[in-house]
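Presenting chain A:
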Amino acid sequence: MTISLNGVTKYFGRDLVLDDVSDDVPQGSLTALLGPSGSGKSTLLRIIAGLEPLNSGHIELGGRDVTNVAVRDRRIGFCFQDYAPFRQLSVFDNVAYGLKVQRVPKAQLRREVDDLLSLVRLEAFANRYPRQLSGGQRQRMALARALAIKPEVLLLDEPFAALDAQVRGELRSWVRELQHELGITTILVTHDQIEAMEIADRLVILNEGRIEQVGTPDTVYDKPANDFVQGFLGPMTVLNGVACRPHDIELCDVGLGIDARVTDVVRLGFEVRVVVQTSSGESSWVQLTHAEAQRRSPFIGEHVSLRVRTTADLFR
Partner candidate 1 sequence: MPVLALSTELSKPTEQPPRKWRLFGGARGAARVVRVAGKSLAVTYLSLLVLIPIAALATNAFSKGLGSFWDAATQRESIDALRLTLLCALAASLLNAVAGLATAWVLVRDRFAGQGILNAIVDLPFALPTVVAGVTFYTLYGPLSPFHVNITGSWIGITVAIMFVTLPFTVRSVQPVLESLTFNAESAAATLGASPVRVFRTITLPALAPALLTGTGLAFARAVGEYGSVVFISNNLPYRSQVASSYIYSLATSGQTNSAASVAVVLLVLALALLVAFSYVSRRIARARG
Partner candidate 2 sequence: MILRVVVLLYVGALVGLPLVFVFQQALIHGLGTFFRALGDHQMDTAMILTAKVALIAVPLNVLFGVGVSLWIVRHPSWLTRAIDTLIDIPLAISPIIIGLVLELAYAQNGWFGSGLAALGWHVMFSLPGIVMASIFVSLPLVSRQVIPLLREMGNHQEQTAATLGAGPVRIFCTITMRSITWATAYGVSLTLARVIGEYGAVLIISGNIALVTQTLTLNIGANFDNFNDYQGFVGAALLALASIVLLLILGVARHRERKRHDYLA
């Protein structure tokens, strides 16, 4: 189901949190709403779900105007950041909640819930309570609960924010596969640009209530529409007064580039950051791969020369 936002505007009191936001989310896509905190991305998600009223604009789901349709009639799968488990209900009853509301017959309900639980790999936990689950398991329960009503739109609010790094990585790829398999139009909110680029096939970049850019991860990364997008999507540094990405700078033989002195070397395992000061006094840094760093082994105080890699270098 397509989602279209037309001029969505929202005030909290006198603060403008969403300023004339318009976008068309294609059927079956996985869109990430990406932006710093306070950019209005969660509010936009809640407005699409109907959890928050809007001041002006309208929202269509599959061509139907739902601006004034109540939450419970929108049939949207929504996952909250804290997963909002129904603490007094078992995992089974959590997932069954939406089906019970629809008065699905008992046998069918049992079957459907069992199917969902095996989809999210929680079959063995049906009779547990939310407090007995780990963060990742709760997340999967919340997803199964949202999927139970067979929504045509799935909205995920910071779905991985509360998980530790390893679980987060696993769940990301799992959610991505699941979304491809089910083909549900999905929007997820995140402040993590790496997560957004890894999972989504479409990015909507929000800042201070306005859309800065919409596009595939590649387009947005390689052709950022403005400084904000460029700065937000990855680390930036300045060389010779020009903004560039630290991994686009290379260390070359003295005399071939801008002269500089190494002031610090930070090893992060897979990458090494070389902090430098150019002869003009400008501070900058270079990102080297582990292999590059081993080959060159930069040390503090070393005199180096820097230049920005051009596309041509890659084919040399």
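To be clear about the criterion, a contact is a pair of C-beta atoms (placed from the backbone, for glycine too) under 8 Å apart; a residue touches a chain by one contact, two chains touch by 3 or more; residues count from 1.
Selection rule: all candidates are chains of the complex that A comes from, given by their letters.
This one's a predicted model, so the numbers in the text were calculated from it and none came from an experiment.
Shown alone here is chain A; of the other chains of the complex, listed as 1 or 2, the one that touches it is 1.
Interface of chain A with candidate 1 (complex): residues 49-51, 70-78, 80, 82, 84-88, 97-98, 101-102, 129-132, 142, 145-146, 148-149.
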